[in-house]
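My questions will all concern the structure given below.
Removed: one protein chain of the complex. Kept in place: all other protein chains.
Our next item is chain A:
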Amino acid sequence: MTLELKGVSKIVEGQVHIAATDLTLEKGTMNVLLGPTLSGKTSLMRLMAGLDQPSSGKIFWQGQNVTGMRVQDRRVAMVYQQFINYPSMSVYDNIASPMKLLGVDQAEIDRRVRESADLMKLTPFLDRKPLELSGGQQQRCALARALVKNAGLVLLDEPLANLDYKLREELRVEIPKIFEASGSIFVYATTEPEEALLLGGNTATLWQGRVTQFGPTPEVYRQPVDATTARVFSDPPMNFLQISKTGERLMFGDGQSTVATGKLAELPDGRYMAGFRPNHLEILQHTENAMKFTTHLHVTELTGSETFVHLDHHGARWVGLIHGVHDLEIGAALEVWLDPRHVYVFGEDGGLVAPAAYAMAA
């Protein structure tokens, strides 16, 4: 079982919703579509499901061309951000409904409903109406409905976005479990990098309707192919800084420089972009060769055990994620430290020139 998209695009009224995309999803894999709102995650899913027809390109399912085939005739299941259940049916009937429409026999329906209800911890609620359940249970019911179909392709469109923090954590742990039990191709859209990392599998990063990179999730995270992917796969987004190479040294401004080693040593002189994640910015010098930058503090956000600092560095906005709670004065100058091992170097066109040393080691 594979789902292949070959040069699939979607153009609506002259606007490119999805740029020509090639993507191959293998049997039994978890595939995360990661991108901000309006980056095309839902559009891409609708194309995969067959809810929309591509403007160009072809879609293959198990090697067979299914482009233009109605969604009714494909074996797909979908779960949405809103909790979509049939409001007048009981939980049992909701879960049974796709199988009833497929004409599965009664005993089989009963067996599969009870099995999936058990998996989704819905057994005590089978007689209730969906609206008599909590938000988390409603979404479990929708997940159970998607699962019992035994569809080869299960599309989850930000399924946890409408849940509160606690329930989200709870379901997030369960989704990989049900995924393993099903053996289907799972596609999971999310805006949160953290969620992609937790789910593992493969990740496709999306930016303005374009898949910027597709590969195993840790690899995409550690070695983003370009600045856009790095920006998408970091929350808060990656910070950037103009740097230049002269001779053997990389000049970071503020009188800071490092020796260009490895791949960087072979680069021609010129201007580059340095990128680093917010959690790598420090307010104390931890390593000997860390570089020091003087910034101005704009805003601080406390999240209990961590502090987000929004900084101004010569007109550029940086965000730092600092461990612990710090009493920092807003508007004052703040010295921050950055270990060169945590710096990604991108070309001026945005393409990755050298990944950070730490990412290579990991």
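As a working rule, a contact is a pair of C-beta atoms (placed from the backbone, for glycine too) under 8 Å apart; a residue touches a chain by one contact, two chains touch by 3 or more; residues count from 1.
As a convention for this text, contacts and distances are computed from a predicted model.
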{"item": "Omitted chain (choose from \"Carbohydrate ABC transporter membrane protein 1, CUT1 family\", \"2-oxoacid:acceptor oxidoreductase subunit alpha\", \"Chemotaxis protein CheA\" or \"Carbon monoxide dehydrogenase medium chain\") - UniProt protein name", "value": "\"Carbohydrate ABC transporter membrane protein 1, CUT1 family\""}
{"item": "Hidden-chain contact residue, picked from the options A:23, A:77 or A:204", "value": "A:77"}
{"item": "Touching the absent chain when the full complex is considered, from A:54, A:130, A:193 or A:355", "value": "A:130"}
{"item": "Among A:49, A:113 or A:211, the residue in touch with the chain that has been omitted", "value": "A:49"}
{"item": "Selected residue (touches chain absent from view) among A:1, A:69 or A:89", "value": "A:89"}
{"item": "Interface residues of chain A (partner: the chain not displayed)", "value": "49, 51, 71-72, 76-78, 80-82, 84, 86-89, 97-98, 101-102, 129-132"}
